[in-house]
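Below is a structure I'd like to ask you about.
Note that one protein chain is taken out, while the other chains of the complex remain in position.
Going in written order, the chains are labelled A and B, and every chain counts its residues from 1.
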Amino acid sequence: MTEETITLNLGPQHPSTHGVLRVLLELDGEVIVDAKPDIGFLHRGLEKLSEHRTYQQILILTDRIDYLAAMSNNFAYVLAVEKLLELEVPKRAQYIRVALVELQRIASHLFWLGTHAHDLGAMTPLFYALREREDIMDIFEAISGGRLTPSFMRFGGLAADADGTFVKNTKKFTDAFAEKVDDYENLLTENPMWLSRTRTVGMMSKEFCINTGISGPMARAAGIEWDLRKSNPYSSYEDFDFEIPTGLQGDVFDCYMMRIREMRESAKIVSQAVDGLPESDGSPIKAKVNKFPAGEVYHSIESPRGELGFYIVSDGGKSPARLRVRPPSFVNLQGVGELLKGRLLSDAVAIIGMIDIVLAEVDR
Amino acid sequence: MGVTRLGGATVITDSLDWIIKWSQRNSLWPMSFGLACCAIEMISAAAARYDMARFGMEVFRPSPRQADCMIVAGTITRKMQPAVKRLYEQMAEPKWVVAMGACACSGGIFPTYAVVQGAEEFLPVDIYIPGCPARPEALIDGLIKLQQKIKRDKVR
Partner (left out) sequence: MTLDGLTEKIGDYIKETDSFRDEVTVTVDRDAIIPVCRILKEDADCSFDFLSDCCGLDRLPETPRFMVVYQLYSLRYGHRVRIKVPLEEDDAEIESLTPLWKAANWLERECFDMFGIRFTGHPDLRRIITPPGLEGYPLKKDFPLEGSETT
């Protein structure tokens, strides 16, 4: 009797790949011998399209790059363009931006939590997490008109100023949020089934993460104390008091704890931002921009998935000569082949989930 | 439709077509087929606030063999197109296709080399739901229109 491996195709249509990802698994029984991710099923030619759109029009495209964190994409893009233009952003706009982006981080992590738990068999957290996320969507819709794709940031500020309703609803959300996170933790953190499916699964070392270019909650789960909001602060993040959680062994459980704790920290930042919101000094909330100087800039932010950067090469025209998106999910996903080797088939879902990929960002 | 009483029991009689269509439209099982951003709004539509379960549709079946309705939620890229076609062919009759979102309707905001300009290029679409992304209410409205279409049309 000879031993042969079988090839199993995971995706591109699969409830647990979180999008159109295909992973070709070679199995020896239940053990994964080799795993090859196959991507490109959501490649829409965004970078090429950007060369044919004006800088203002590209803002709409950026929402669709990482659709779970649209505000973060808008933010990274406008910061890069503002760097190119050397544009000052009023303090009030900076604080509102921080509040919106941190709310977006919470929404993104909530969605991740719900779907990840659902993949591993825990169906209840999905409904709880989406319930809280709807509150955040309401806040976004009230201020910008869009739930998932707000396109709210503008060069030099925002599309519109925030009013008392924004402050009130945001405070209401953050005041109640810590209890909600306690609810999720009650369901999962000490649950023996959750622990057995996530502890010691997909462990990553610091060296592996740094060498593979992994950033964001995954890198922090492996013990690397690195968050661009602290190491290279932008948009007044240095004014806020928050902690950077780190993990011990970089397994699925640590990644889960990172995101839970980040949600708590983000709620603190949002609270501080709206409490300390500077009064409007009369300056317009956005700038009128017509000319874009020639030059190159790269600016990155800490998006919910890791280092999201925009590299813009301008030749002085209305459209960029090159717009490159540094996609955190794409770089983080590279490591999955190695992480899956030697694991069981059921761990494949847990490990792919811990990366928190958004395929539109992976493929652009 | 006729309603009579027969020895203490209430009996409702109607044409077989009507009964088949009634049961089909009130238990449409969508195939979980989210491609891009619209998929997130589809999941939100299935969650607690918008609750597609009210219409008999909360049972998303991952397997095409068990699904009635394919909600193409998101951009269809050239690489994904063969997979979509194959999944459609694997679904058993009767089946319906809902194109959710601007990308599934007509390619959306991506007139590029890599994007199929609408699901109708290779699938028979029954309902088009515009939006970028289509709001959960819009999806539910579209699905209700699908239910009405099933009621109106000949039985499949």
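Keep in mind that, in the parts below, a contact is a pair of C-beta atoms (placed from the backbone, for glycine too) under 8 Å apart; a residue touches a chain by one contact, two chains touch by 3 or more.
Fair warning: this is a prediction, and the values are worked out from it, not measured in the lab.
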Using the document's definition of touch, tell me which of A:10, A:49 or A:158 contacts the absent chain.
A:49
Sole contact to the chain not displayed, among A:113, A:222, A:301 or A:331:
A:331
Tell me which of B:24, B:44, B:75 or B:112 is the one touching the absent chain.
B:112
Contact footprint on subunit B, counting only the chain that is left out:
77-79, 111-114
For subunit A, residues touching the missing partner are 39-40, 43, 45, 47-49, 52, 83-84, 86, 210-213, 224, 226, 231-232, 295-298, 300, 307, 309, 311, 313, 321-322, 324, 326, 330-331, 333-335, 363-364
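Note that only the chains that are shown with their structure count from here on.
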Where the centres are mean C-alpha positions, what is the separation of subunit A from subunit B, in Å?
30
Using the touch definition from the top, list the residues of subunit B that touch subunit A in their complex.
32-37, 39-41, 43-44, 47-49, 60, 62, 74-75, 77, 79-80, 83, 87, 109-115, 132-133, 135
Name, in rising order, each residue of subunit A that touches subunit B in their complex.
12-15, 19-20, 40-46, 48-49, 60-61, 64, 67-68, 111, 115, 126-127, 130-131, 133-134, 137, 147-149, 359-360, 363
